[in-house]
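Just passing along the structure, written as structure tokens.
All protein chains but one are shown at their positions in the complex.
Up next, subunit A:
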Amino acid sequence: MKDSLVLLGRVPAHPDSRCWFLAWNPAGTLLASCGGDRSVRIWGTEGDSWICKSVLSEGHQRTVRKVAWSPCGNYLASASFDATTCIWKKNQDDFECVTTLEGHENEVKSVAWAPSGNLLATCSRDKSVWVWEVDEEDEYECVSVLNSHTQDVKHVVWHPSQELLASASYDDTVKLYREEEDDWVCCATLEGHESTVWSLAFDPSGQRLASCSDDRTVRIWRQYPPDNEQGVACSGSDPSWKCICTLSGFHSRTIYDVAWCQLTGALATACGDDAIRVFEEDPSSDPQQPTFSLTAHLPQAHSQDVNCVAWNPKEQGLLASCSDDGEVAFWKYQRPEGI
């Protein structure tokens, strides 16, 4: 496990503040960061170092909690505690705020674009998840307001290929939503975590979902469609989700983020104990009951809580992380020999 995670560099992305979240653009050339200083910063490489290419500072009145790139890479959405979500359009190195989505009653906690690029989801401390549709003229329209959670909703993420939405909440559950007759409905509730679920990540195939929690575990859930071979019961035409693996005993504090590498299948976690960990699935394990091994553990990756980890979508092994200490760090991960 030694040297499997090597530091490439650090940048003081949001000085005197927290850096809350990171997002790589689909091409893997730019990294967006956002923080408690109410700004969004865009980072790119210049030779061997990372430099700040743009600062988007006039969009929000309060902390920016999450950022997300559209699948085409031309738009960036920013979710803020000021209860709004800004949509920024990229014009070379400049970003212009083209729309501000309002409606949530209080802090917006997360935003995510569907793989089609036509749908956007936001969630908030007001316990609701909103689904928005965007047309060719960049007009956004709310298509559904989902009140399924009973507490603050922390994160939303879309399935990599289906129009399936997942949300994580302070109510300890994960909920899944799909479209049914022009409206969106909650089609599954995943129970099992014993505390707030902070983040979610689908695996590259979309068959499995990873969730991380304040209960210091990561859970892997698998989708079983009706008439599946394993004989898992389903109600109606909706697939059932079962927890097929729980990673416990590895983290000593709340796990704030989990990221599933779309290139290699490696799972990275961001923890409140200031460490970054990477897990890989044992190739010989049963797909219905997989086992994961810890392949990297870097204590003190940051000097405070690690809030986010993000795998670069094009460059294998390139991982970015950010922390309450306001810094963004870049890492090179190499799967250790003999695993």
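To be clear about the criterion, a residue touches a chain if its C-beta (ideal position, glycine included) is under 8 Å from a C-beta of that chain, and two chains touch if they have at least 3 such contacts; residues count from 1.
We adopt the following convention: contacts and distances are computed from a predicted model.
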Given "Protein LTO1 homolog isoform X2", "IFT140 first beta-propeller domain-containing protein", "Exosome component 7" or "Cell division cycle-associated protein 4", the protein name in the UniProt record of the chain not shown would be "Protein LTO1 homolog isoform X2"
Touch with the omitted chain, as defined above, among A:Asp93, A:Asp138 or A:Asp183: A:Asp183
Just one of A:Thr63, A:Thr85 or A:Ser144 touches the chain that is missing; which is it? A:Ser144
Note that subunit A touches the chain not displayed via residues 102-103, 128, 130, 141-148, 182-183
